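Omission of a single protein chain aside, the complex is shown with its protein chains in their original locations.
And then chain A:
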Amino acid sequence: MEIYRTFEGQYQGVYLARFVNCPFYKTPEDYETELDKIQDHLQNPLYVRDFIKSSQSGWKKGSYKNDNLNFLVKQVLLESADLFDKLDKISEESLGGDCFETLFDEFIELSKSERIDDPGRRKMYTYDHGSFLRLYGIRLGNNAIIVTGAGIKLVGKMQGSSALKMELNKLDYLKDWLKNENITDCTEF
């Protein structure tokens, strides 16, 4: 497992994961981090269209099954640009001072029962309503989020899509890795 900073000299805020020794998933060599990979995929109309059409997305099992394919692809492409703008803003805002509120408000728990889990599985929406995309990460202590991946969510539950199940496994793997390495926070001392 490799963890990257988003800024030189950073000691809190948004961090990025790269999966290297994970038995079931490896970040492709072409990409610096998982975020780099997501950015490339979600801006690629060929990838997004093929992905939604495939059984991995769960499109035909979810509530968008009657929506036009190209309409969904266009929405995802437009939203991904906004998602990266939002993450860029959050990563800058969380650099100085107490960033607990910023990270806690924007990255919410995956399920209500894990609200106080530390390390805990978290997700970020692009918009307050109607987001197709989710950014996933692990919250560590009060001042750090480690981004593990993203997903196009067209199903009610993550278990309804094989791609989202993989995102769950990646989250769990990082959470266990942090526990095994006894990493509890990102404070200076």
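Of note:
Going forward, a residue touches a chain if its C-beta (ideal position, glycine included) is under 8 Å from a C-beta of that chain, and two chains touch if they have at least 3 such contacts; residues count from 1.
Everything that follows uses one rule, which is that contacts and distances are computed from a predicted model.
With the options "4Fe-4S dicluster domain-containing protein", "Indolepyruvate oxidoreductase subunit IorA", "Helix-turn-helix transcriptional regulator" or "ABC transporter permease" in hand, the undepicted chain maps to the protein name "Helix-turn-helix transcriptional regulator" (source: UniProt). Shown as candidates are A:35, A:152 or A:171; the residue that touches the absent chain is A:35.
The residue touching the chain not shown here, chosen from A:43, A:56 or A:169, is A:43.
Contact between chain A and the absent chain runs through residues 2-11, 15-16, 31-33, 35-36, 39-40, 43-47, 49, 70, 73-74, 77-78, 81-82, 84-86, 88-89, 92, 95-98, 126-127, 140-141, 144, 146, 178, 181-189.
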